[in-house]
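For this view, one protein chain was removed and the others were kept in their places.
On to subunit A.
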Amino acid sequence: MIRVDFNKLRFLVIDDNAHMRRILRTLLHSFGSREVYEAEDGAAGLEAYTTYLPDIVITDWAMPIFDGLELTAMIRKPGANSNPYAPIIMLTGHSEKSRVLRARDAGVTEFLCKPISAKSLYQRILNVVVNPRPFVQTKDYFGPDRRRTQSANYLGPERRTAEVVELIEQQPLYHKAREAI
């Protein structure tokens, strides 16, 4: 059995609706989380992100000031904060295909349509913990690899060349930043 120790994870929930924040907090605490921070709009969410350095972000899409998509772009912006890699789960009432693709292209890790259920939330969290995806940086994208699986039958446009030029290893900045909190 795979088990996620939720008490070792720090969550940030961003939603302008207090009822939805309460539902999410209830679910996360029931899963075993102790550290659940909340923000009620995109701007407060970004501030909380840089202050608390959460392990996992759960955000709504439609919010005042700036929305969940803009927030995702700001978190993912290379060099803008010490951890551009945190998993972002977008929890939204939108279910149009075009919206799902826009969220993916902004760098969202998982997409979850409302109405929420304990099982669907648990599965998304399990997935980001157990199966982290590499990140891809191109001239117009930075985020989790949008190809979840390698398909030998892939027929779409080939947007990347495979030739390796260089291999770089470096210490992540956010380890030090998080230890300082």
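Just so we're on the same page, a contact is a pair of C-beta atoms (placed from the backbone, for glycine too) under 8 Å apart; a residue touches a chain by one contact, two chains touch by 3 or more; residues count from 1.
Here is the rule we go by: contacts and distances are computed from a predicted model.
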Matching the hidden chain's UniProt record against "Hpt domain-containing protein", "histidine kinase", "Sugar ABC transporter permease" or "Cu2+-exporting ATPase" returns "Hpt domain-containing protein"
Filtering A:I23, A:A39, A:I75 or A:V108 for touch with the omitted chain leaves A:I23
Touch assignment to the omitted chain, from A:A44, A:A73 or A:C113, lands on A:C113
Hidden partner sits against subunit A at residues 1-6, 8-9, 16-17, 19-20, 22-23, 26-27, 29-32, 55-56, 62-64, 85, 87, 92-93, 95-97, 100, 111-123, 126, 128-130, 132, 134-139, 145, 159-172, 175
